[in-house]
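These notes concern the structure reproduced below.
Note that this complex is displayed minus one protein chain, with the remaining chains in position.
What follows is chain A.
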Amino acid sequence: MALDQIVTSADDTWTVAGRTFSSRLIVGTGKYKDYAQNAAAARASGAEIVTVAVRRVNLTDPNQPMLMDYVKQDEFTYLPNTAGCFTGEDAVRTLRLAREAGGWNLVKLEVLSDPKTLYPDMEETLRSLKLLVTDGFDVMVYCSDDPVYAKKLEEAGAVAIMPLGAPIGSGLGIQNKVTLRIIIENAKVPVLVDAGVGTASDAAVGMELGCDAILMNTAIAEAKDPIRMAVAMKHAVIAGREAYLAGRMPKKLYADPSSPLAGLI
C-alpha cells in the first residue's frame, strides 16, 4: 500500500524518561473482540507502546488466553496503568504488582473520580504521583485539561502530562483546544492527548496543536474494522505531526485567489 511508504524525518523522535520512541501513537489493549485482533490492530497502528491493566488471574480457568501470548513484550513496550483505582494507595499497590509481573518503571497513572464520567480526581492524582515518584516509578499522568494542575504534576515529577481530549471512551474529539495549547506551551515534559479521540481527524487535531503523542483505545477497538482504523490513526498522527512541523498558513477572514490576477484576458 502506497500510504505505508510515507516517510517522515527519521530523527523526529520523542523521548519520555530517557526512552526514545519513533511512533507518536500509543494504543490501549482493552475492548477488543479477542487478543488476536488486539495484536493485529496494535501492529497495524505502528505503536511501540501499549497500555495494559493488572487484574486477578482467573482461578477457575487458568488456561484462558493471556495478553502476553498475543501482544508480546519483545514487540511492544508495556505501559501498565492504574485503571479502576480511586485512591493513591490502590494505584501504588497496583503498579508495584505490575513492576513485579515484568513491567518496568514506566507507568501510567490514572485515578478516577466517578464511574459515570471517569473524570480524573486531580487532588488524589497529584497525591498518588508523589507516592509513586518516591517509590522510584517514572509516571505518565492522565489528567484533566487544567493548565494549573498540569504544571503541578510536572513540578511533582511527572515524566509526561496526559490531559484528556474528552471523557474516556466517549469518542467526542478534542473539546478544549485552548487549554491543551496552554498546557503544551508550559510543559517541559512530553504532553500526550489521552482519551477522547473518536476518529482520525481528532488525532490529527491533537498533533497539530503540538502534542508529542496521542494515546487511544476505544477509537480503534470499537471501530467497525479495528485494523483499518488502526492504520488510519497511524497516518492521522503522522499527518498532524507533519502539519505541526510544517507550520500552518495564517487564517484569513476573506478569500485570497490562488491564481495570479495579472495577465487576465
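Simple rule for what comes next: a residue touches a chain if its C-beta (ideal position, glycine included) is under 8 Å from a C-beta of that chain, and two chains touch if they have at least 3 such contacts; residues count from 1.
By definition in this document, contacts and distances are computed from a predicted model.
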{"item": "Hidden subunit of the complex - UniProt protein name among \"ABC transporter ATP-binding protein\", \"NADH-quinone oxidoreductase\", \"Glutamyl-tRNA(Gln) amidotransferase subunit A\" or \"Thiamine biosynthesis protein ThiS\"", "value": "\"Thiamine biosynthesis protein ThiS\""}
{"item": "Contact residue for the chain not shown (choose from A:Val52, A:Ala91, A:Val139 or A:Ile174)", "value": "A:Val52"}
{"item": "Touch with the omitted chain, as defined above, among A:Gly30, A:Gly157, A:Gly173 or A:Gly210", "value": "A:Gly30"}
{"item": "Which residue of A:Arg96, A:Lys130, A:Lys152 or A:His235 touches the chain not shown here", "value": "A:Arg96"}
{"item": "Positions on chain A where the hidden chain makes contact", "value": "28-32, 35, 38, 51-57, 59, 62-63, 66-68, 71, 78, 80-81, 83, 93, 96-103, 168-169, 195, 217-218"}
